[in-house]
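My questions all concern the structure below.
Note that one protein chain is taken out, while the other chains of the complex remain in position.
Naming follows writing order (A, B and C), and every chain is counted from residue 1.
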Amino acid sequence: MLIKRYISEGLSHYSYMIADMAQATIIDPRRDIQVYLDDAAEAGCHIDHVLETHRNEDYLIGSVELETATGAEIFHADSQWDYQYGMPVSDGQQWSVGRLKIKALHTPGHTPGSMSYVLHDPDGHPWILFSGDALFSGDAGRVDLLGEDRLQEMASMLYDSIFNKILPLGDGVILCPAHGAGSMCGSKIAERTWTTLGLERQLNPKLQVKSERKFIELHADMLDRPPYFRKMEMMNLEGPPILKWIPKLKPLLPETFSLGMENVQVVDTRDQIDFGAGHLPGSIALFMEKLPNFAGWFLNYDDPIRFVCDPRDAEAIVSIMIRIGFDRLSGYLKNGIVGWSLAGKRVASIETPSMDEFCTWVEGEKPIFPLDVRGKDEISDGGLTLGKNIPLTGIPESLDQIPKDRKVVPLCPRGNRSMLAASLLARAGWDDLAVPVGGLGAWKASGCDQSL
Amino acid sequence: MLIKRYISEGLSHYSYMIADMAQATIIDPRRDIQVYLDDAAEAGCHIDHVLETHRNEDYLIGSVELETATGAEIFHADSQWDYQYGMPVSDGQQWSVGRLKIKALHTPGHTPGSMSYVLHDPDGHPWILFSGDALFSGDAGRVDLLGEDRLQEMASMLYDSIFNKILPLGDGVILCPAHGAGSMCGSKIAERTWTTLGLERQLNPKLQVKSERKFIELHADMLDRPPYFRKMEMMNLEGPPILKWIPKLKPLLPETFSLGMENVQVVDTRDQIDFGAGHLPGSIALFMEKLPNFAGWFLNYDDPIRFVCDPRDAEAIVSIMIRIGFDRLSGYLKNGIVGWSLAGKRVASIETPSMDEFCTWVEGEKPIFPLDVRGKDEISDGGLTLGKNIPLTGIPESLDQIPKDRKVVPLCPRGNRSMLAASLLARAGWDDLAVPVGGLGAWKASGCDQSL
Amino acid sequence: MLIKRYISEGLSHYSYMIADMAQATIIDPRRDIQVYLDDAAEAGCHIDHVLETHRNEDYLIGSVELETATGAEIFHADSQWDYQYGMPVSDGQQWSVGRLKIKALHTPGHTPGSMSYVLHDPDGHPWILFSGDALFSGDAGRVDLLGEDRLQEMASMLYDSIFNKILPLGDGVILCPAHGAGSMCGSKIAERTWTTLGLERQLNPKLQVKSERKFIELHADMLDRPPYFRKMEMMNLEGPPILKWIPKLKPLLPETFSLGMENVQVVDTRDQIDFGAGHLPGSIALFMEKLPNFAGWFLNYDDPIRFVCDPRDAEAIVSIMIRIGFDRLSGYLKNGIVGWSLAGKRVASIETPSMDEFCTWVEGEKPIFPLDVRGKDEISDGGLTLGKNIPLTGIPESLDQIPKDRKVVPLCPRGNRSMLAASLLARAGWDDLAVPVGGLGAWKASGCDQSL
Partner (left out) sequence: MLIKRYISEGLSHYSYMIADMAQATIIDPRRDIQVYLDDAAEAGCHIDHVLETHRNEDYLIGSVELETATGAEIFHADSQWDYQYGMPVSDGQQWSVGRLKIKALHTPGHTPGSMSYVLHDPDGHPWILFSGDALFSGDAGRVDLLGEDRLQEMASMLYDSIFNKILPLGDGVILCPAHGAGSMCGSKIAERTWTTLGLERQLNPKLQVKSERKFIELHADMLDRPPYFRKMEMMNLEGPPILKWIPKLKPLLPETFSLGMENVQVVDTRDQIDFGAGHLPGSIALFMEKLPNFAGWFLNYDDPIRFVCDPRDAEAIVSIMIRIGFDRLSGYLKNGIVGWSLAGKRVASIETPSMDEFCTWVEGEKPIFPLDVRGKDEISDGGLTLGKNIPLTGIPESLDQIPKDRKVVPLCPRGNRSMLAASLLARAGWDDLAVPVGGLGAWKASGCDQSL
């Protein structure tokens, strides 16, 4: 018997394999499915079924990919929408996996057709709940995806799903949601990586309410919605294009890399200081760690993408990109920035002052424009006294609020999003930019943060 | 934050790493510690503490090995005994791991000083219980290790530990015991690989009792006790010899392999049919899958051990052996049985009749002696009508009950232990032996099992 | 700069990558091309050209596969034949690889259009000769592929190619042929794994001749020709089917494995003793080490193939099979022979007597029929005094020469081919078969080989 969780870093997406005897079921597979195939082969199992918890909006589902590779039957929730593949799940439907049983439980709220799946142990008792985006560790699923009009209605549904269907399964049941901390699908997911219904009942802030009304008050919020969600929703109804095998990012020498650059999106996944020190003009600083989160905000699906990256990250980059449907990946820059420079090509830079220096700016007369790119909910302290707050994802449409006559200094807790913001501004024509290394965090640690 | 379980196959031993921020704690480490070091390095953590749940009897504890490699402080339970290393734990003692807290909980019963460890989540709530050998998934720890005299007393202690200390932590708490299904430390451990206090309270057969008296009645049993337990207990008080690095099994050509054979224990880890077809005279059929379980029953700690095995298993064999203190491993036979034969050396064999053939024996007049080597608790159906039942581990002292004038046919559910039994008999001088491929299982599948 | 040899074990086929600056050329690629792609990516090179030395007959060429993956241009020798892809090479044609130059040299004999390729070092001197099947270490290419009629003519061509074109390049030139010891394309290839024109001029037995006439006398022989050669020749003109990615062998449980068995070829790649002890009725003993050599002799291209093998060999098996065009691979038996038996299915066996026992047969009255399956050229000692010699590959058409009324005992130097022969006979209906472990080699080592 094998119950295994697969974490897609960055998206914080969890998929699961349940295997027993010669059978296996996958819940919410991602698009790069080799890992499921390998584990199933290793365990001597055939993947019979793919169960989807809902029409996903934040990544491409790998169901059709798995069906192509294994012949597995796909069952999708949210069958009120127009799926081009698979079969609809109905509430109470059951499947066997060896000696185990899985039972569908209709738990709407995140979407109208959301399903949870209850895994019963060999003796037939509820053992593990795969809750999709209904209930997380420390949070509940967002209810705003159908728009503000239906916010209350969806929150009400979710209340019913959690309090009347999920929690009654019993405190001892293990909870396996579709996301961990860091996802866009719940705002406050806890770091409690393994959890149970009992722990959530006691500790989940969203469940500490006395009534449905209180729950709706607390939870019915409109949240940030990355532009690529629309694309994912559409493709997840159609069934994403079949990959069959994962492409490799090719190394491109500067001459090849620079061909047709006008239509290319250049993504630089290196650290903030590396980007600051030297980068390709027009490239975007989508540092590795947050690539899955911000690629969908700042890249379009039409133009090909080339990368400036550590070659050792090439494989991980491909995984990240295809999970969110960016398939037009044409390669990475061989020999990096130094090779680019050696080929006689122009290198741009963005100033990365040390904290010592930055402190003199803040204290002195240097007319800088601090640009606080944190999200509204990260600012608990009243924010900076100087400059302005424009959350990172709002920058493209707020360019007119940012001056060009002073040095613009994007700031965030660690400096990474600051450099991303700076790269967006540089591409849009700003040329006096600086990103202090380590951002607000380093600034606080430096002891000179009284005056901003 | 990282909570990770490490499974030592065969022993079904679980050890755990709890890591947060730059700190890590290991609970019940095994002796080949590289995996902890690698994971801690990957996570950027230093291993500060090693916590032992009890004086282990079934494997060598890696505490001193970890202390040598990292400087970690060792805390041992069962400090009533005379430890040569580390510090004693006291009930209620606390340690920090980054933002997490671990608290010791005295849960005697398996041993008098057994400790469980409660991990609290970042908000301070009980989250995970590391229960050592007190409570398992589907069973409770054995209480017979101090002998029959103290059986009732220990069972009573365990009742108190489980019902008055552990279960009150709450149904939602996740249970992480020191063993999974297959261990010698609990007889009926369930296959529910992940569990909670709530699931155990409801489903664990040992907890479905109304009173302490009933629990004692149900649970206070004397179980099989492998001879190597004594060695492990002794070494775990002294602290096992430091390895620093794991030795590699050397390939030995037949000429080298056969040097000084009179004092060598030859272990053959191949499948039953391979062993049957050809093996070194005097070698023992300790097939790979059950090597961790039976090595301690049938090998002595004084003579060097050489292996006949698939070279690709060499590394796994070393891990298994050193975990239970067999360090005198001198190599494996290069080029296998064919090479041995090509070197002009004698190859022995044990007949492996097909089921068709075996059925004619059973039905016909062939005077065979079926030897049922299953354990008493495996025989629910009254057993065979012919031959005799001697559990595998009892064979060495029951040789006088086995005839030499008929073909002896050891039988067990899959045939593996049968071949092990046959190899013990061959070494003791029996020469008319047969092991039907697949044992009783194949026999039942063949449809001719009416008559035995 | 990178010059790298790739060895396809078993076929003893060598392919080569020549890379410099951003360019790479592959000579005689095999069909599983990932290794070339990986090395080129690692070296930051693009594969521009694929050069074939001749229309290959013993494996499928990977040229079209590489063209599909990289856009490389293919140049084929033997353009007198009707190729469906690529461009013809002409004598003296040149290509650049970074600072290096490659020049084609027409060296007919093995085939009429065979080309060698001379790699010049950065200063323009002949450095390495890629000789295809013209000249090997210790042998010259076979000249019998166009039939007995043209044997003399082809040998004469080859003499001219070697003595008038290749050797004059200079003793110091390194020789990189298309095959090493063990290939079917030259009969006596030496084990001198690295060699030079000077070493061959002095040491190659085929070059120690005083005249063309002597060379022809010595070298113009008709050799064994595996039946699959015809298939390879045909497919290598058409261009083998594109794979895009290498399939994985699936684990099949006995129930699935046995579906439609009447049309399946079951290949058992385990060792002789394992096969002897237990195997699927009708399966062929194509032991791993010689699978590449004998698959093409004993399998057909129409029926699907399933394997009984160590699961750890599954990947290697696929590589071997697709290199010679067997693409219908449907899986391997999960849980092996024991699992097969446990599923109630029939297991067959072939007796594997120890040498002690076999010696009593030979010396005694047991009416056995020793079947010497060595090739004619392996028998230097007059052969066995009993039984008969039928080389392994001749067995299918010589069944009428083998008695059924006595125990047939195939013999060869190590016993592997003997078991293969025995499996062929078992499939054809023989049921009294035995293969002494280690064959003639073990027999000689045992000291009882006077009497056969």
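Here, a contact is a pair of C-beta atoms (placed from the backbone, for glycine too) under 8 Å apart; a residue touches a chain by one contact, two chains touch by 3 or more.
Keep in mind the model is a prediction, meaning the values are calculated, not measured.
Screening C:91, C:121, C:221 or C:238 against the full complex identifies C:121 as the residue touching the chain left out.
Note that of A:310, A:378 or A:432, the residue touching the chain absent from this view is A:310. The hidden chain makes contact, of the residues B:1, B:37 or B:237, with B:37. Within the full complex, the residue among A:80, A:152, A:211 or A:354 touching the omitted chain is A:354. In the complete complex, the hidden chain is touched by one of A:116, A:204 or A:272, namely A:272. Contact residues of chain C toward the unshown chain are 1-3, 121-123, 125, 127-128, 170-174, 190-203.
Against the chain not displayed here, chain A makes contact via residues 271-274, 276-278, 310, 312, 336-349, 352, 354-356, 414-416, 437-438, 441-442, 445-447. Residues 22, 37, 41, 44, 244-245, 248, 250-251, 253, 334-335 of chain B touch the missing chain (whole complex, contact as defined above).
Going forward, only the chains that are shown with their structure count from here on.
Farthest chain from chain C, judged by C-alpha centroids: A.
One inter-chain figure worth recording: chain B and chain C are separated by 45 Å, centre to centre, where each centre is the mean of the chain's CA atoms.
Taken residue by residue, chain B touches two or more other chains at no position, since every residue touches fewer.
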